[in-house]
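Below is one structure, written out as structure tokens; comments come after it.
Left out: one protein chain. Kept in place: all the others.
On to chain A.
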Amino acid sequence: MKTYYFDHSASTPPYESVIRAVAELMAEHYANPSALHRAGTDAGKLVERARTAIASLLGAAPSEVVFTSGGTESNNLAMKGILGQTGRKGKHLITTAIEHSSVHATAKQLESEGVRVTYLMPDAQGRIAAADVASAIAEDTALVSVMHVNNETGALQPIDEIGELLRDHPRIRFHVDGVQAVGKVPFDWARSRADLYSASAHKFRGPRGAGFLLVREGLKLRPLLAGGGQESDARSGTHNLPGIVGMAQALRLALESMPERRSRMYELRRRLLAYAKDISELVLNSPEDERVASPQIVNLSYPGMRPEVLLHMLEEHGVLVSTQSACSSKSLKPSRVLMAMGLGEARGAGSIRISFGDEHAAEDIDTLAERLRMTVAKLKPLERD
């Protein structure tokens, strides 16, 4: 049976050419990029070429690109890098109730260490209001951390508006978790007020274990890892050369084709939403309005049905989707994000996330919808309040 993979927000299938490049690089450039000999300096040059390539794709300076192991590390480095510095204890952090766990848990951790944290609540669309950021700003606010695209609902956050209002507060650092946005939502670092921007390669068809953090020129971060001082001391550890170069290629491929891919994905999203409207048991948790929704994520709830039941039944028919997020599926707890949106326990505990990508065509959405309808019909007699 053919498998329909609708979990692109969790991880994407890498580009064929990226897989080849990673394999070749592993075979040919195993030398440590920090080593002095020719093999090492050749590898080091490839790292720097990848840095320059990534920087120019996003409108950054090469020195503003810090390579990490992925989104979680980028987010940790951004937040702890700013707030973990001496003299920053007791400062104020503004973030939201709908951040990815790597931001949310970092905020909690910082809170336990004495940082004051404000968690902004979203509206029913899952969007944060820039005005709420403005009114949360205090004398001692050191960092604002808001994601670009929400990983559960796909809701687009007003990072440009927040950036604009932060222009009046030059001392406040602004971190944007761009993990779900890169390659799907346009972003121009040169024009942005963001000081820190996180990305993860495997979310845009690059290799796993590679990511980067854009760090505004002149901004110093306290490193998470002590060691050899790679990445201008911001991130020690031997460079993951195949991952880094593979990431640079994937980013180029993703950004070059973005306008065309975006319109295709919005097309698929429209098609899926139209089908979902016809299945009365399902409620849409993502924003309906395309202008505030990223193109690749659709979040639906079947109130009164445990989402993993839906997930496993769909899986039996070759359709892979996810519940709220991979990590918390066993806990049966309602989604923190949907609860923050005020959608209530039934919707919050019964959501599935469908996220698609380049390999999908309209017929795949038709298949998905048909199997979704069939599954819901089978489960109907088993609904619980």
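Everything below uses one rule, namely that a contact is a pair of C-beta atoms (placed from the backbone, for glycine too) under 8 Å apart; a residue touches a chain by one contact, two chains touch by 3 or more; residues count from 1.
The rule is short, and it goes like this: contacts and distances are computed from a predicted model.
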| item | value |
| --- | --- |
| Record-based protein name (UniProt) of the chain missing from this complex, from "Probable tRNA sulfurtransferase", "Phosphonate ABC transporter, permease protein PhnE", "Substrate-binding region of ABC-type glycine betaine transport system" or "Electron transfer flavoprotein, alpha subunit" | "Probable tRNA sulfurtransferase" |
| Full-complex contact with the absent chain, from A:194, A:248 or A:298 | A:248 |
| Chain not shown, touching residues in chain A | 21, 24-25, 36, 38, 41, 45-46, 49-50, 53, 63, 190, 245-246, 248-249, 252 |
